[in-house]
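With one protein chain withheld, the remaining protein chains of the complex are depicted in position.
First chain written, first letter: the chains are A and B, and each begins at residue 1.
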Amino acid sequence: MSQQIVNRSSGPIDPMVRSRPLPKHSLLIGFGVVAIALLAFVSSSAPVFYGHMIVMTLIYAALATSWNIIGGFAGQLSLGHAAFFGLGAYTSSILFVDFGISPWIGLLIALLGGATLGLLIGIPTFRLRGPYFALATLALGIILLNVAVHFRELTGGHVGISLPPTEGWGTMTFLNRWQYVVIAGGYLLVCLLISGIILSNRFGYQLAAVREDEEAARALGVNATRVKLLAGTLSGGLAAGIGTIYAQYILFLTPDSVLGTAVSIEIIVLAIVGGSGKLYGPLLGAVLLIPAGQLVLREFGGALPGLHTLVYGVIVIIVILLFPRGIWGMLTDTAALINRRRKHS
Amino acid sequence: MSTLMLRTTGITKRFGGVTAVDSLDLEIFENEIVGLLGPNGAGKSTLFNLIAGALPPDTGRLEVFGEDVTGQPAHRMCQRGVARTFQIVRPLAGLTVLENAMVGAFAKTRSVRHARERAEAALDLVGLSEMVTTMASSLTLGHRKRLEVARALASQPQLLLLDEMMAGLNPAELDPFIEILRDVNRQGVTIIVVEHVVHAVMQLASRIVVISQGRKISEGLPASVMSSRAVVEAYLGDDFAIS
Partner (left out) sequence: MTTIQILVSGVLIGGVYALLAVGITLVLGVMKIVNFAQGELLMVGMYLTLLLHTVLGLHPYVAFPIVVVALFGLGAGIHFGLLRWVVDRGHTQQIVLTLGIGIVLQSAALMIFGGSFQSLQIEPFRGGSIVIGSISIGTTRLAAFVVAGIATIALLFLLDRTLTGKAMRATAMDRDAATLMGIPVQRVYLITMGIGSALAGAAGVMLMPIYPVYPTVGVNILLIGFVVVVLGGLGSVAGAFLGGIIIGVVEALAGFWLGAAMSQIVVFALFIVILLVRPQGILKGDTV
């Protein structure tokens, strides 16, 4: 089994976890719980800036990880994932503000809503190949953005929605940050677990087959439409859920902040830079880019607005040109190379 | 008479004004190796795509193992035991050899362990067991063709459709390949091979069907078919047949 590590693979099973098929999920849970506890402890005592950085990294990591199911595993470039994120944020916020429904229930409804949207959008658009699917999802994001702008009575239009700062677990609203670390971190862990389970089962292999060559996949007995729909449903649902958590953390949302094209693009940047299609790629992308962006923004934001996005853009270009499999892919390739060298010597 | 594996009745496919397959009747029996011959553009690949469910027929009926499967999609045909390879090989380039074969195996099982076992067995049969961890994208053409066959075999087909697998192989690759196919056939898989490389099929096939312009023009044992006047005309033109 260990020899499988030597070969680079963008296959469904990550080379790093491939050698231990069963205990890896429990390992992920164990490691994840410890990491979340540690981060929660750090954020409770760290300066606001770093606490905020941790929460935002976790939120974007979860968002990029959910995108990865359809964009990475299935290889369907969704350029409108903010639609799901925003749908989740608006759904729970409207339910909370207008109807007094707890954000926890809002979160569940957001999950269902995002999943339903993913399914409904997938039915017509998964027939589209290549860039046309990307363009259709881009349009979907813009439509939802404008829906939020247009239906003012419900969404507050451009002004947005402010959530009441009623502290407590029941309202998912806290003055300190460590609770958000626990919630967002726990959610990220769930996203990673679901992704890991997908990859180590038939579903993951079939998605990878569709990504590589849909017609060949069909000839090999893969119901391509069904696996893509299922991936889109899961991906949309998970992205919507993290939208609720984001809304409860920021307590204020506008169409641009949760539904903007910039959000969709940021998700893709994180996933691609980290390594799309890899279990931990999007997480790595978020861990590298979100804190870096926030640091640059803090240090130079006043004097040089635009520098942090410039850094983003340059990193994207470098990664695409030099490490097309993302930083995670580059690291595993290097590890494999070293491994092979050692074996040969 | 042995069991009927496949029957097409009046199966027809048109592309615009061109009738690629023209009300064609075909019967394939268990454990046969049938060679499907015909000049370029005769409709062989279209017929293949019709049988494999990649294209729906305009009219006509397709039966597999006695069941009507007309219009069933490609993935359903594979799950029913009809596997195919592509004329231009289509490896899942970003996956390893083993993962490629496992995708095929998943047509019949949910279990990763079973899929792996079946994939390994199929790779073993075609002589790729040393290369399980190699990326499909880095295989040579000969190995890619073997992978195509292994992947199809891993889905445990009863009927295997091979589309021009011998074309492009050098003589050193060709003989072992023919041996592999004989092996597969001995293990109880019925095979249809499409080729326009005639001599390879003559070695392998127990029966030959010749089609031209979408119609069946001859059928029978290899030797007798190849001497038939209609076949010579179809391949070489009328002048040649007369002289």
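Things worth noting here:
In this section, a contact is a pair of C-beta atoms (placed from the backbone, for glycine too) under 8 Å apart; a residue touches a chain by one contact, two chains touch by 3 or more.
Keep in mind that what you see is a predicted model, and the values were worked out from it rather than measured.
Looking at the complex as a whole, the chain kept out of the display touches A. Of A:134, A:207, A:245 or A:327, it is A:134 that touches the chain left out of the display. Contact with the undisplayed chain is limited, among A:225, A:309 or A:339, to A:309. Only one of A:116, A:225, A:261 or A:339 touches the chain withheld from this view, namely A:261.
Within chain A, the residues in touch with the undisplayed chain are 71, 75, 77, 79, 124-125, 127-128, 130-132, 134-136, 138-140, 142-143, 146-147, 149-150, 261, 265, 268-269, 272, 276, 304-307, 309-310, 312-314, 316-317, 320-321, 324.
The rule is short, and it goes like this: only the chains that are shown with their structure count from here on.
The mean-CA centres of chain A and chain B are about 42 angstrom from one another, to the nearest whole unit.
The residues of chain A lying in touch with chain B in their complex are 3-4, 6-13, 21, 200-202, 205-206, 208-209, 211-213, 215-224. The residues of chain B lying in touch with chain A in their complex are 52, 54, 73-76, 78-79, 83-84, 86, 90-96, 99, 102-104, 106-110, 112, 115, 133-135, 151-152, 155.
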